[in-house]
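Of the protein chains in this complex, all but one are displayed in their positions.
Our next item is subunit A:
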Amino acid sequence: MMKEELETTNRPDNTAFTQQRLPAWQPMLSAGIVIPGFVLIGLAFIGIGVALFITSQNITVLEKDYTGVETTSDCYKCSNPSDKNCTCKLEFSLSTLFEGPVFFYYGLSNYFQSQRSYGASKDEYQLSGDLDYFKTPISACSPYQYDANQNPIVPCGSLANSMFNDTFKLYQIVNGTKKLVPFDGKGIAWWTDYNIKYRNPSVTPLKNAFNGTVKPSFWSKPAYELDTSDPSNNGFVNQDFLVWMRRAALPDFRKLYRRITEGDYARGLPAGNYSLEIAYNYPVLSFGGRKKVVFSNVSWMGGKNQFLGIAYLVVGSLCVVMSMVMLIVYAKFKFPEDD
């Protein structure tokens, strides 16, 4: 009776939560889990490593520097920045078939696209075709916001202004004659960049949208003339432009220039001699940069990268070794605490 009469209004609730008795899984780092775990992870990693390594080994890469630093290089003559419209040649030969599809990249070194102010120096609204921003580009584009006459620059900003403008033509030397290798420059940008992120203003002809604006000072032609042959590859949706605008994360980078997928070269570049004609416009020597061209094919894991495969092999082996060490230690110290 007494017990029931006791007031218990303040008695806390008896729930697993309030009493901190929530059911729980309490895993332990026990030998039965850790050691087999290490072995399994190790073996799996070694497996992945081998696959990656072999895949990477099977990728062919041909890389040629054409900066023209060495006097022996044909491009040495073009390395003087005052020399305009210089072309040089790069010759190479393939002893076996360079399996296709072959991708043709240009590469730049010591080039800081990752610089913050460089990366920020563009106008997303302008590039998505907003005409208001054609007249007044955002201030982040400065000093490539307006030219000396206060005309707005379109596309504004350092990033666009510094667009790579070397051009390449590849010839196969067949019996002494040059046979042009056809390039495909359409499918080189991200689908989202091409279809959504970058838009030309809906003005026809495109040129009219650019009235009252000036082209970036480094450009030889305005944006609406980037590819006059194909309206869907012109202006802001020009794929070379898109590729350039997707700025690189690291100071050494390569960017896709063309794909070689057509005609006689659909299977790849056959063995033989090739000559690459380069319109050498882009100055890099002033800041110690390098330019190169790269021919490469790809695999399921992308371009050639030995690192990942080797890393997996190393980590996998370490795991296995570690599991051995742990096993030995475990065997020695298994029952240390009987106290």
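We adopt the following convention: a residue touches a chain if its C-beta (ideal position, glycine included) is under 8 Å from a C-beta of that chain, and two chains touch if they have at least 3 such contacts; residues count from 1.
Going forward, contacts and distances are computed from a predicted model.
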* Structure fact -> Per UniProt, and picking from "Phospholipid-transporting ATPase", "Large ribosomal subunit protein mL51", "Fructose-bisphosphate aldolase" or "AP-3 complex subunit sigma-1", the hidden chain is "Phospholipid-transporting ATPase"
* Structure fact -> Full-complex touch with the removed chain, picking from A:Phe38, A:Phe98 or A:Phe134, is A:Phe38
* Asked: Which residue, A:Thr87, A:Gln115 or A:Thr167, contacts the hidden chain when the whole complex is considered?
  -> A:Gln115
* Structure fact -> Across A:Gln19, A:Thr136 or A:Thr204, the one contacting the chain not displayed is A:Gln19
* Asked: Which parts of subunit A are in contact with the chain that was left out?
  -> 6-14, 18-31, 34, 37-38, 41, 45, 48, 52, 101, 103, 105, 107, 110-119, 121, 124-125, 128, 130, 139, 143, 158, 161-162, 188-193, 196-197, 243, 246-256, 259, 283, 286-288, 296, 298-305, 307-308, 311-312, 315, 319, 322, 326, 329-330, 333, 336-337
